[in-house]
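Every protein chain of the complex appears in place save one, which is left out.
Let's turn to subunit A:
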Amino acid sequence: MSRVILQTHDLTVRFGGHVAVDHVSCAFRTGELTAIVGPNGAGKTTYFNLISGQIPSSEGRVELNGRDITRASVSDRCARGIGRAFQLTNLFPDLSVLENVRLVIQSKAKMGFSLFSMADSHRDVTDRAKAVLEKVKLFDLRDQVVSALSHGNQRKLEVAMLIALDPAVYMFDEPTAGMSVDEAPVVLDLIAELKAEKDRTILLVEHKMDVIRTLADRIIVLHNGMLAADGDPVTVMASDVVQEAYMGKELEDV
């Protein structure tokens, strides 16, 4: 049964006089993949930052499973089930690929304060990390230092970190940005797989309209920080807002 898991009420943030996210009220249901679209600077990343807690809101509330988490810390929200992949790759650069993923699984297992055991002796954690790396096809690169990876592989690792966390709410921020044409489908297939596997709640910021058409159950459009449209893909894509402000330009990129 689908139910509302995440909800924002009049969520707003101002940077000086600039309102980056403007009274956005929206509910997200389990099992639903919502695409969030809008031109650059529309406030998509900022909206994500407000939900996962990287920046405090000026106004409004965020609710997860009916509980107000507007004041909760980032790590607390993560522990409660909000997981986030970043638009700008944001990893642990001097650690190995495997260690990056291992750290996520270790966090989920609440082992961070284990002081006297050897990290590498926790086989189950390492094995799960390896399984995730197999899934995203990074297994062979597991011992490489992250800073030595290509951009495309760093993006894949970014996705792998989120899969390792397996949160109740997945938030992907332009996961294929800057990826080559043959790398991007790997990531998109992973997201499609996540969606098919079980009732996951997925929020996806993505520009490629053909991708959205096949993946999304619903589209919301942000424009100047405001919620400009919300509905099923066919309706939203046909709407004037999208046609005018967005589609015309973006279709050329596809």
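Everything below uses one rule, namely that contacts are C-beta pairs under 8 Å (C-beta built on N, C-alpha and C of every residue); 3 or more make two chains touch, one makes a residue touch a chain; residues count from 1.
One rule holds in what follows: contacts and distances are computed from a predicted model.
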Missing chain, UniProt name, options "Lactate utilization protein", "Cytochrome aa3 subunit 2", "Amino acid/amide ABC transporter membrane protein 2, HAAT family" or "Phospholipid/cholesterol/gamma-HCH transport system permease protein": which is it?
"Amino acid/amide ABC transporter membrane protein 2, HAAT family"
Cross-chain touch to the chain not pictured, restricted to A:Ala20, A:Val62, A:Val136 or A:Met161, is A:Met161
Listed residues A:Glu99, A:Glu183 or A:Glu206, member touching the removed chain:
A:Glu99
Touching the absent chain when the full complex is considered, from A:Thr30, A:Ser107 or A:Asn224
A:Ser107
Identified contact with the non-displayed chain, of A:Val4, A:Val74 or A:Ala177:
A:Val74
On subunit A, where is the contact patch with the chain that was removed from view?
52, 54, 73-76, 78-79, 84, 86, 90-95, 99, 102-104, 106-108, 111-122, 161, 165
